[in-house]
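All protein chains of the complex are present and in place, except for one that has been dropped.
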Amino acid sequence: MTAAPETPRAATMRARARWAVGSHGSARVAGAERRDRRSLRTLLWAVPPLAVLTAIFLVPLAETVWQSVSTTSGAFAGFGTWSQALSSAALGRAVGTTLWIALLTTCGCVLVGTFLAVGLSFVPFSGSRVAVRLLEAVVSFPSFIIPLAFGILYGRAGVLNSALAGLPGSPHVDFVNDLPGVVFAEIAYFTPFVVRPLLAVFGQIPRELLDVSGSLGAGPLMTLRRVILPDARPALAASAGLVFLLAMNEFGIIMFTGAKNVVTLPMLVYTKSIVTFDLPSAAVVACAQLALSLAVYGLYRALVRRLSGGSRAAA
Amino acid sequence: MPLAAVRCPDAGEFDDGRPPAVELRGVSVRYPGASAGSRPALADLSLRVDPGETVALLGPSGSGKSTALKAVAGFEQPSEGRVLLAGRDVTRRPPAERGIGVVVQQYALFPHLRVADNVAYGLRARRLPRAQVRARVGEMLEMVGMEEHARKLPRELSGGQQQRIAIARALAIRPDVLLLDEPLSALDARMRQDMVEELARLRRELPDVAMLYVTHDQSEALALADRIGVMRDGRLVDLGTAHELYHRPRHAFTASFLGGANLLDGVLEAPGAARGRTTHDDASSPELTVRLDAGGSVSARIGDPASDAGASGGRVTVAVRPHALRMLPAGRDANEAAGSASGLRGTVVSVQWRGTGHRLRVALGGTDRGSAGRAVAVDLEPFAAVPAVGDAVVLGVVRGEAVIVPRDETIGGLRVPAAPVRPAAGATA
């Protein structure tokens, strides 16, 4: 199995791509023909992977957009579903919740991640290497392990509550199945995405820089603020952008938390399509989510390009 | 390994009653994680630097000289001993509270701060008023001749310019002590020469600042330092003025590291003549005769009269610098010609043109052509006749230039033993 079967649309696009490349080649003068043929051949090499991408990713996305404006039989149905969905409060609320959770998660990850990275880099302790390895491993664990653990530990019938029940006044914690639970779980899971790039940056800072800063009279806080953090700013901005995007798109953690009143866009897509089988509405929500995600992703790419390009140009 | 008995013991009191600017008392540094039995990075260093004095720590890499500097700056915590600045014990104080100017090898300029902000860094850490900071930065940049580069970022400057900024930054906080850790090693040869002159000028402009200058380059140490400490394997092996160390090394390592002396092993003849005559004057030092293991004999002075090198029949080493060796015309009586050596016969194994003259390598004691590594280096005088490789030659020593030092088998390199060098450690009795 080398490629997924092509849809007719993908085949058309591939043919169109071939045609575009071909006409481009023939427009050149004869002297450049050989070089052109070679560049044509290298471009042709890109066609098979692009065809696969089109078939399994771009076409389904296009179909989703189409579904939001079509009937179940495949005919154009107008923008009724759109106006209906856009006027409903649910979509607006979901957008707000999604962005709010992503923002809280990003802030939490940046704070915790910066603290961990600075500590692990500059105040090493005997277990710090194990901690770094663990942080790296967690990224490849399934995301739902954190909400699962939160449920066991802090859930209504969890360890913490049964321990607290024995205390006078029987205090009670109940945050897991609500927004704080989601945010804490996402912070725990996404923090390594901030720590890892920061560790790489901090590993590059020569020790002499910190020593000299100290000998010039700077205390640890001034050294942190004036020497360490300025160096980490591009990496920090990039990883914050990545965490925001991942948190916006996160589904497994919210699903596992079982927070019924935390309805983000992915959750809304899931309920509309799988639970209530309202596929056109689900498609509208998916389009909204898609637009939002792509916008954030575009900003993230631009940010990364500017930060890395800026430092490279200045270097 | 011989202990460093300091040649000029630091007096406790000084003329003007001021305490030394820097004082190390028995400082050892052992890096965390190093095994207990291993050699410490710095062992039992005692050293004083007076206000206005420049002391250079000279030694090969890994000799502990940089560690000594880091202990003074507070970058490393001594495992034993105490560090005093102007009589105040700062052993447990962080670098920020020591008020020392530090210039390191790679300059360590803050890459994201402009030149002026780099220089202002220490002043801002002291929360000086803005106007005062600006005035002081201007003053410092003017001192190092970098006024027009104030708005540049460090990466826009050349190595030498970065070095000037690093010095300006260190001096901006008006330190009483300036530490320089191999400050010129990242520069090319010409730039280094310019900077040595520049540093000598700064030296004159800052008569009260004590400097500790760490380097592996003897010419920098000779040019800048009032006193030089020679370091090896974490220990201070010799300490004295440049003149003392150069002309009367009391250790084979000092002789070979400072001036690249040839080390010729031999046995002392006419023992006892030196006893009771411990004058520091070169001219009146007694000449003793040493029978060399490689054949022939040399008359030489004892480097440090206090050492026991002059013991009867002692196995000693004679240190002779390459420029003090002469090639004698064949057939003439060696003793008459050079006065202080006889029978130093050898074979030329290589001839190297070095611009100012020729350097020969001569394998002593026979025709052993494969022993270039054990050959002595000879610098010919500018217009001397140049022999060819393979020629048999007779060498003489300029009178007064051969110095007897205790034998130390642990030094490789330029020595000429009778037998191949044994990689013996701690073989000295």
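By written order: A and B. Residues from 1 in each chain.
We adopt the following convention: a contact is a pair of C-beta atoms (placed from the backbone, for glycine too) under 8 Å apart; a residue touches a chain by one contact, two chains touch by 3 or more.
What we mean here is this: contacts and distances are computed from a predicted model.
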| item | value |
| --- | --- |
| Protein that the absent chain corresponds to, by UniProt name, given "Proteasome subunit alpha", "ABC transmembrane type-1 domain-containing protein", "Glycolate oxidase" or "Dipeptide ABC transporter ATP-binding protein" | "ABC transmembrane type-1 domain-containing protein" |
| Visible chains in contact with the missing one | A, B |
| Chain not shown: contacting residue from A:85, A:120, A:216 or A:262 | A:120 |
| From A:85, A:101 or A:188, residue that would touch the chain that is not displayed | A:188 |
| Sole contact to the chain not displayed, among A:82, A:100, A:175 or A:251 | A:251 |
| Residues belonging to chain A that touch the chain removed from view | 1-5, 7-8, 39, 42-43, 45-46, 48-50, 52-53, 56-61, 63-64, 66-67, 74, 112, 115-116, 118-120, 122-123, 125, 127-128, 131, 134-135, 138, 140-146, 148-153, 155, 159, 162-163, 187-188, 191, 207, 210-211, 214, 220, 223-224, 228, 245, 248-249, 251-252, 255-256, 258, 265-266, 269-270, 273-274, 279, 282-283, 286, 289-290, 293-294, 296-297, 301 |
| For chain B, the residues touching the chain missing from this view | 74-75, 93-96 |
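Everything below uses one rule, namely that only the chains that are shown with their structure count from here on.
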| item | value |
| --- | --- |
| Averaged-CA centre spacing for the pair chain B and chain A, given as whole angstrom | 58 |
| Touching residues (chain side chain A, partner chain B) in the complex | 206, 208-209, 211-219, 222, 226-227, 230-231, 314-315 |
| Chain A partner contacts - residues on chain B that touch it in the complex | 70, 73-75, 94-96, 98-102, 104-106, 108, 110-113, 121-122, 125-126, 153, 155, 169-170, 173 |
